[in-house]
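Incomplete set of chains, arranged as in the complex.
Each chain gets a letter, A and B, in the order it is written, and its residues are counted from 1.
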Amino acid sequence: MYFHVQQLIHEITQDEPDPAAANALQEGLGGQFGEMRTMMQYLFQAMNFRGPAGKPYRDLLQGIGTEEISHVELIGTTISRLLDGSPRYQGKPEDPLDKPGSDGATPLNIALDTGNIHHYLVAAQGALPVDAAGNPWLGSYVYNSGNLVLDLLYNLMLESTGRLQKCRIYEMTDNKTARSTISYLIVRDQAHENAYAKALESLGVKWNTVLPIPKTNAEKFPEVKKLLDLGLQSKQYTFDLTGHSEAGKIFQGMSPSNDGTTLDASEQAPAGAPLTIAPERFEEFSPGLDPELLALIQATADMELADVDAMFGPVKSGVVSSVDAASTGAKGEKTSQ
Amino acid sequence: MYFHVQQLIHEITQDEPDPAAANALQEGLGGQFGEMRTMMQYLFQAMNFRGPAGKPYRDLLQGIGTEEISHVELIGTTISRLLDGSPRYQGKPEDPLDKPGSDGATPLNIALDTGNIHHYLVAAQGALPVDAAGNPWLGSYVYNSGNLVLDLLYNLMLESTGRLQKCRIYEMTDNKTARSTISYLIVRDQAHENAYAKALESLGVKWNTVLPIPKTNAEKFPEVKKLLDLGLQSKQYTFDLTGHSEAGKIFQGMSPSNDGTTLDASEQAPAGAPLTIAPERFEEFSPGLDPELLALIQATADMELADVDAMFGPVKSGVVSSVDAASTGAKGEKTSQ
């Protein structure tokens, strides 16, 4: 069973909208080696897992799989931010965006010369479940042979390829919003690569100096170096609410990447970052509520917000350490907050 | 950011293996109107959501989307259970399964006359991300127009169609394992249908007696009736760890289905049920560890389990109410258990 907190797993740096960078990032979301794929692959491998003796391996798969859902959320939101408002930013100022098509204006003209016209035509300047060339995500991407050693080998290759592609995306754009997310995912892919490499070490393989595969020297990327210095490539969170994960039996000891760090699986989750809601886009008819409906909803919301404030105090946009213990009980008595 | 507990959202009733039923259930997992689709659709709609005034709608989408991940886990695990051991149960007893192919035996002979040969050839008697006719799941299933009213209308139709197909699956098999999961999902689909119908009511639509769509009279199905009597069609959990969800502003008041119940969104999550690991399948080379590797791993596991027991006491396979509050802090100090 899964739970959610209204937090991003990593913060997104602010920069100008950049639809070309957004489209490159789609590979990291909906591509054959992107986050939707890693997420689904590990969730299936965990569901179909065989052999109770292998519980630490199952828990490792489950923990990384759970993290990947948050990665989908992170990169999807990043793509949305990169697309959001791009017509206003780069479009023709004489076409007012808040009066869509009025008097024959063409506020979405930018869409005709962009990486994927569907970002404007279908997705209202939001992320899509497709890759950077526009191919829809495919169930046949998921690899789950049922043979543990093979699955681990595949996963190692999968994380390595994901990291390779993200290093290439890094080289395609200097947009700060794109790079902050890409850099974080590069380092986390390396952590997962370490996890699967270590699991294979537990079965006898010696990697010597061949890891990481590939050697992209990503520490040359300034944003990546900052995260490597924090040791994020050698941490694995459990994302397990009840502390039953045994993944730490595998993810421990010296890093197989020979970077001198020690693997650490003692933390449940990173601190998190605020998760905000994007503004409306009139030129996309999104969300498409007309003024009367908006007024109705706003009135309701204001009224209820007052109630909420009265009862709980102002809504906190806190870090994960504010995850409330008491609220995780099945009956969810929120009053104890 | 997402978290996991090692619990199923609903328990799976035990029965004989049944690969034909397993294959029918694939539609509910990887079909165009199955749980992978609802999950992805709502997660995308939540990520790409526009308009802070609509937060209650966003939170409703986020909450149902999070539940759908658990539904993927539930139905995927159910399919695995239905497939697991089917060669032994229905195959030729003269071909010992624990000596795969030895002396020319054919322990997987059953695979040649089954709904989807990939269940044995590719997935080692586990679930696949495909539908009941074998089509891989497709990213283009996801609908996210960016227009809130349209998205709600689509979601209502999506839940209704999912429920319709599950009622038909119910009519195809009397396997208890299959029916217990299908019946649970029928009732939860109805709850989600109520959620989207209610959201549309908040925008002005009056459904009168047309809900639920379709009127499958599923209360005639004994397993479904039991859950309806518990009112599960009128509950929506938040699955939100910090209590920030405002979905309850929408999911409240009389049910739009006119069944006399009141909608209730006050609980965080259902109680959960044990999540076990399936046995090995030698005839599938799954997990594929040879005796030496198994011995090595078991030794490690035993040694570390002893350590764990020493520190925490025996591992609990508890219900969700045992979710430990203290363990949700970012630093995950498990000692307080």
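Just so we're on the same page, a residue touches a chain if its C-beta (ideal position, glycine included) is under 8 Å from a C-beta of that chain, and two chains touch if they have at least 3 such contacts.
Computed from a predicted model, the values in this text were never measured in an experiment.
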{"item": "Given 2 placed chains, full-complex copy number", "value": "6"}
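Rule of thumb we're sticking to: only the chains that are shown with their structure count from here on.
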{"item": "Whole-Å separation of chain centres (CA-atom averages), chain A against chain B", "value": "22"}
{"item": "Chain A contact footprint on chain B (complex, rising order)", "value": "1-9, 30, 36, 40, 43-44, 47-56, 58, 62-63, 66, 69-70, 72-73, 76-77, 80, 122-130, 136-140, 142, 144-150, 202-204, 238-246, 249, 266-272, 276-281, 284-289, 293-294, 296-298, 300-301, 304, 308, 312, 315-316, 318-332, 334, 337"}
